[in-house]
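Apart from one protein chain that is not included, each protein chain of the complex appears where it belongs.
What follows is subunit A.
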Amino acid sequence: MDGYARWYRRLLRLYPKPYRERFAVSMEQTFTDLRRERAGVLWIFTETFAGIVRERATDLGRLAMTSNVFRIVKFAALAVAGLMVAGIVTVMLLARGTGEDITGVVAPALLLVVLSVVAFVVATVMQGRQRKRDVAG
């Protein structure tokens, strides 16, 4: 195995595992065939890399189609709400006794908390529906 073949094998590791298990050996064989015909190494590497990006994007899309997207939204909403509440409490503690008007800071943060809670509830409902569909399907 020459240096290019070794690098090509390494490049193939970037494919999602199920894809790699199914096609990596064939792709290596094809790489060897192409090299035998003196095809440009740079072209093969670039083309394969584009294929990796496509497969990864497809995988990501598939993942988003499942309930994972709702889980991500739920966690993001919780994180935002938590941060905002912590921020509000900190500002209130710092402003205590100073007589400073903190409405301009607290009001938008409170709005974000409310929006995050709404997003959390909606994502939870959608996740439940998705699960029911998956069970039914």
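The rule is simple: a residue touches a chain if its C-beta (ideal position, glycine included) is under 8 Å from a C-beta of that chain, and two chains touch if they have at least 3 such contacts; residues count from 1.
Simple rule for what comes next: contacts and distances are computed from a predicted model.
In the listed set "Transcriptional regulator PadR-like family protein", "Methionine ABC transporter ATP-binding protein", "histidine kinase" or "assimilatory sulfite reductase (ferredoxin)", the entry agreeing with the UniProt name of the missing subunit chain is "Transcriptional regulator PadR-like family protein".
One chain is missing from the display, and on subunit A it is touched by residues 19, 22-23, 25-27, 29-31, 33-34, 43-44, 47-52, 54-55.
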